[in-house]
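Presenting chain A:
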Amino acid sequence: MSEEKKPAAAPAAKPAKAAAPPDPRVVAATALADEIRASIEARHGAGAVEETGAAKTIPMIRIAPDKWRDVVTFLRDSEDHRYDYVELMAGTDYKDYIELVIYLYSMKRDAYITVKTRTPRDAASLPSLTPVFPGVNWEEREVYDLLGVHFEGHPDLRRIMMWDEWKGYPLRKDYSDFDNIPTRGGEPR
Partner candidate 1 sequence: MFSWQTQPLTGLNFIGMVIGAVVVLAILLLVVMYLIFFLRKVVAWMQNRIGPNRVGPWGLFQSMADVLKLLLKEDIVPAKADRALFLVAPIIAFVPAFTVLAVIPYTAGHIFTAGLNIGVLFYIALSSITILGIVLGGWASNNKYSLVGGLRSAAQMISYEIPLGMSVLGVVMLAGSLNLTTIVQQQATDRFGWYIIPQIIGFVVFMIAAVAELNQTPFDLPEAESELVAGYFTEYTGFRFAFYMLTEFVYLFAISALATTLFLGGWLGPWLPSWLWFAIKTSAVIFFMFWLRATMPRLRVDKLMGFAWKVLIPVALFNILLTGLLSLLV
Partner candidate 2 sequence: METLHSEEMILNIGPQHPSTHGVFRLVVTIDGEQIVAADPVVGYLHRGTEKLAESLQYTQIIPYTDRLDYVAAMLNNYALVHTVEYAMDLEIPERAEYLRVIVMELNRVASHLLFVGAYLLDLGAMSPFLYVFQEREMIVQLFNEICGARLTYNYMRVGGVKWDAPPGWLAKVRDFLPHMREKLKMYDALISGNEIFLSRVRGMGVITQEEAVAYSLSGINLRSTGLRFDLRKKRPYGIYDKFAFDVVVGQNGDCFDRYWCHFLEMEQSLNIVEQALESIPDGPVLGKVPKLIRIPAGEYYTSIEGARGELGVYIVSDGKDKPYRMKLRRPSFVNLQILSKLLIGQNMANMIAILGAVDIVLGEVDA
Partner candidate 3 sequence: MFGILKGLGVTFGQLTKKKVTLQYPEVKPVWPERFRGIHEFIPELCIVCNQCARICPTSCISLSGSRDANKKMRIDTYDINFEICILCDLCVEVCPTEAIRMTDQFELAAYSREEFYKDMHWLYDNHKEHGTYHALQEAKEQAAKEQAAKEQAAKEAGAKEQAGREPVAASEAATGGET
């Protein structure tokens, strides 16, 4: 029951959807994602999950941004999930919105899901996951630095790769190299 409709500019999060026989791996992953969705919605209400699907072979769940931290905490703590290890955190600028994705792994159950959320590009802001997973501290700082997503509740939100005077967010698609022309005495060098 995954939603096939996506904004036109964004690459589809579901591959192989047009293929005549759907990939059994994708079907299984989507089914698993739906199961998890039901479990989340039972706890956090119907609006918590916005979309389910599969990223290639991995179940994908998209969560409403305001429920982001709660749902991830639930996934970590709930006995049937126990997704306690963050493998990857990545942000992507899709021109209309910014998507944040984490890949969660369960040490106990040896299972693997991807959880995402979206935030508008201007005044991009999301609840921080650092209180839940201390290991995403720097990853969030990197997303803040390069994509300009503000993480609320992050203990130490500073630029990490670029220096503090840097203008703009390099990984955004509309970023221009000319914003940071080195100057000498007010004149471009």
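Keep this in mind: a residue touches a chain if its C-beta (ideal position, glycine included) is under 8 Å from a C-beta of that chain, and two chains touch if they have at least 3 such contacts; residues count from 1.
Quick note on selection: all candidates are chains of the complex that A comes from, given by their letters.
A quick note: this is a predicted structure, and the numbers were derived from the prediction, not measured.
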Chain touching chain A (counting every copy) in this complex, out of 1, 2 or 3: 2
Residues of chain A touching candidate 2 in the complex: 11-16, 55-56, 58, 84-88, 90, 92-93, 101, 103, 107, 110, 112, 114, 133-139, 146, 159-163, 170-171
